[in-house]
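One chain of protein is taken out of this complex; the other chains stay put.
By letter and in written order, the chains are A and B; residue numbering begins at 1 in each of them.
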Amino acid sequence: MLSKVFATIAVAITGSILLYGVSDFPAFGDPHSPANAGVPGSESVSLYFIEESYKDTKVPNLVTSVLADYRGYDTMFETVVIFAAGMAIFAILRVVGNKEEEVSREPVENSFTNGDHSRIIVGTTVRIVVPVIQLFALYVVAHGHHSPGGGFQGGVILGASFIIIALAENLNAALRRLSEQNYVRLAVVGIFIYALFGVMAQVLGRNFLDYGVLAPLLFTDGPEMARSHSMLGVEVGVAFTVTAIMFAIYANLSSRGQLEKGL
Amino acid sequence: MVDQIPALLVLAPLFGALLVALIGHRDHRVCFPIALASLSVTLIGAIAAAQHVFTNGPMDYFVGGWEKPLGIGIHLRIDALNALLLIAIATVAVLVSFFSIRRIGEKNAEKTHYFYILFLLLCLGLFGITIAGDAFNLFVLVEVSSLTSYGLIAMGSSRRGTYAAFNYLLMGTVGASFYLLGVGYLYLTTGSLNMQEIHAILGTNPEIAESKAVTIAFIFILVGIWIKMAFFPLYGWLPNAYSYCPSSTACFLAPLMTKVSVYVMIRVMISVFGLEWVFVSLGWSNLIVVLAVIAILAGSVLALAQREIKKMLCYLIVAEVGYMVGGAWLADEELWGLTGSLYHILADAAMTLCLFLAAGIFVKSFGARDINDLDGMFKKAPWVMAAFAIGALSMIGVPPTCGFFSKFYLIRGGIDAGHWEFVAALLISSLVNAVLFFRIFEIAFFGNKPAEGHDHGHDDHEAEEITIVRNEAPPAWSGLFPLLTSAVIIVLIGIFNGPIVALIRTFFEELPTVTLLHSTLTLLP
Partner (left out) sequence: MAEFIHENIEPYFNYWVYVIIMMIGLWALIAKNNLIKKLIGLSIFQTAIILFYVSMGVKEGATIPILDHHGHEIAASEHRLFPEEGDHDSGHAKPAPDHGKSGSPDSHDEPGGDHGHAEAHHSNPDLIANPLPHVLMLTAIVVGVATLGVALAISQMIFKEFGTLEENEIMEEIKSSASDG
């Protein structure tokens, strides 16, 4: 009861402060608000992206170019956040060896695991659907330059394709396709690919993540296309890490860190 | 080469963590050398960066080469404000990595490599926070450091630690979200995320600087950071999280997490909003100094009530955060309060490291969690106790330790600003610290009074934690080395307080607004 009173007071104070500020905002949808068009006397970042980023990077999807190039440093650490979350979950949950006296974890007898007919339907559907999901995931990763998509979205879809296998059959079936060792490796390799693009630019004498200088390495004729190609490269790296960690989080949570039967 | 240091500071721990993740699970003995190597690189980098900053001025690093217009890319910046903090982080990280050699792997040997991965990623996060020149990038790195610290706290075997980690996660995420919300309000009103650019826009457009949205942005950023640094009414997560987690985790988190948050607060005050806006337009300095006074007194009183060493130290951290927040908000003419606050970040990092290392060794080698367990410790472990004494004397504020000088500068600022309640709170807190630590010295030197006996009645011991064998082994070198080094550092920071403060104050020369505001700004006497 006390916590409810406290919560109400906290919510009332915070909410009224926030609403008090709202009246000061530029109108919703105003294309000339400071956020959208900058303030007089300074160059607007957002307008720069809209007007110049295609010339700089040759990537039609502005979100991708801002995400992977201009704010690529953020995105790298976003990937590190995912990686750190995965590692934290392993550190918390992962049980090596079967030390604890766990209650018998026989799979629950129900129509999904037992009844042959249901199993056939679910299993066959998953078998048909998974390749399509994975193909679509690769499309989303690779087509991030031209349509909504990119490493995170594609990685999540790819991770989901493994999770659906674990749901339809069991966790071991999914782990046979992507084992624990391999998903850790995949996650590490993903960040490594990302960082490599940055470090290569440093090796060639520019700042971290300055993709433009990578043109000779990527066999492109100008810094713009080098940026475009490098963005694809880092998106692939992001997709690796996200795929691995999404599946790893599911695997660890669903089996309480034992990586055995799962749900 | 020197100009690549900002990237190096975050890349070295990142590659270390990746390498440990890749090969650490096969042989846990490779983890420590990898961690030490990458942290040593960052330490060398931090020293080189500091040397460069103090001879050639601030270093600006534009990731991806996106320099103009300011704010399209990510801007990293090392200047006089954070150069010394970088060295402090790297030093603490290296020392704690020594301490962690044997400690981790005692209960959960198979998780050793996870500890090192999270530890290195946490270092990465702290370095990234410190050098960030972009308000949103700071949020991302705050999350890197927070997520890893939740993991580090929860991976200990005590169940109270797990629950404390959960609470920490809730509070920490709310804090980070408030910060993010504040940054959103700033972006809404200024259209930029770069700290310098926001500062310039607020400086040249008074109608924006006076808008309600900017004030609310400041409130939410400030409250968010306060949650992260455990400022008094928002400190609830800290004592349990730091006292029930593994010792090496506590030794790293306690000296650094709150201090880096204090740094972020000062950075936001100076580099985003500007001191003129914060002190003159907003004019809340009196209110916040009073809050800081309450924090100092409450932290001291709560520490006095604890019987457990680590818990007591945790409440002392709450009091110390009050020192730094209060000092930063004193708004005295010559900014001695802010100077003292920045100096105290370094001093407190060293003191907290020393005390937590000593507390860790007491638990590890003697099974001593409680003040009463320190019975005769001067005889059993003279070196450990000597280092503990130096840390304690510094907490009390005895010259020539750094604690005395930070109090000296803070009190000078308090007197200049006319905040006598702050001066009084500092003196009372010293007094309480003296009572606390001399009680410990008495027990450790003369032994326990029989009446107090082994009074474990109201302890918070967990059943599984008590099983630590009281083997009374002599402390290993891996514990003693960082402990004695930290004690030496305490004295060194104290003796060289003049040059350190002079270096800190070079930063105020670079501030145009401050020289405008305080025309009497003078450097060291």
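Rule of thumb we're sticking to: a residue touches a chain if its C-beta (ideal position, glycine included) is under 8 Å from a C-beta of that chain, and two chains touch if they have at least 3 such contacts.
In this text the structure is predicted, and so the values were computed from the model without any measurement.
Remark: the absent chain touches shown chains A, B in the intact complex. Residue A:Ile249 is the one among A:Val184, A:Leu214 or A:Ile249 that touches the chain missing from this view.
Only one residue in the set B:Leu11, B:Ala50, B:Leu188 or B:Leu410 touches the chain that does not appear here, and it is B:Leu188.
Among A:Gly15, A:Pro131 or A:Pro216, the one in contact with the hidden chain is A:Gly15. The chain not displayed touches subunit A at residues 3-4, 6-8, 10-11, 14-15, 18-19, 22-23, 25, 27-33, 35-37, 45-47, 49-51, 54-55, 58, 60-63, 66-67, 71, 74-75, 78, 81-82, 84-86, 88-89, 92-93, 146-148, 152, 221-222, 224-225, 228, 249, 252-253, 256. Contact residues of subunit B toward the unshown chain are 136, 139-140, 143, 147, 150-151, 154, 159-160, 162-163, 165-166, 169-170, 173-174, 177, 180-181, 184, 187-188, 193, 456-463, 466.
One rule holds for everything that comes next: only the chains that are shown with their structure count from here on.
Rounded to whole angstrom, the centroid-to-centroid distance between subunit A and subunit B, based on C-alpha atoms, equals 31 Å.
Interface residues of subunit B facing subunit A in the complex, by the touch rule stated above, are 4, 7, 11, 14-15, 18, 21-22, 25, 61-66, 69, 71-74, 110-111, 114-115, 117-118, 121, 124, 128, 134, 136-137, 140-141, 143-144, 147-148, 150-152, 154-155, 162, 185, 187-194, 197, 200-201, 204-205, 208, 211-213, 215-216, 219. Per the touch definition, subunit A reaches subunit B in the complex via residues 17-18, 20-21, 23-26, 33-46, 48-49, 69-74, 77-78, 80-81, 83-85, 87-92, 94, 96-97, 184-185, 187-188, 191-192, 195, 198-199, 202, 206-212.
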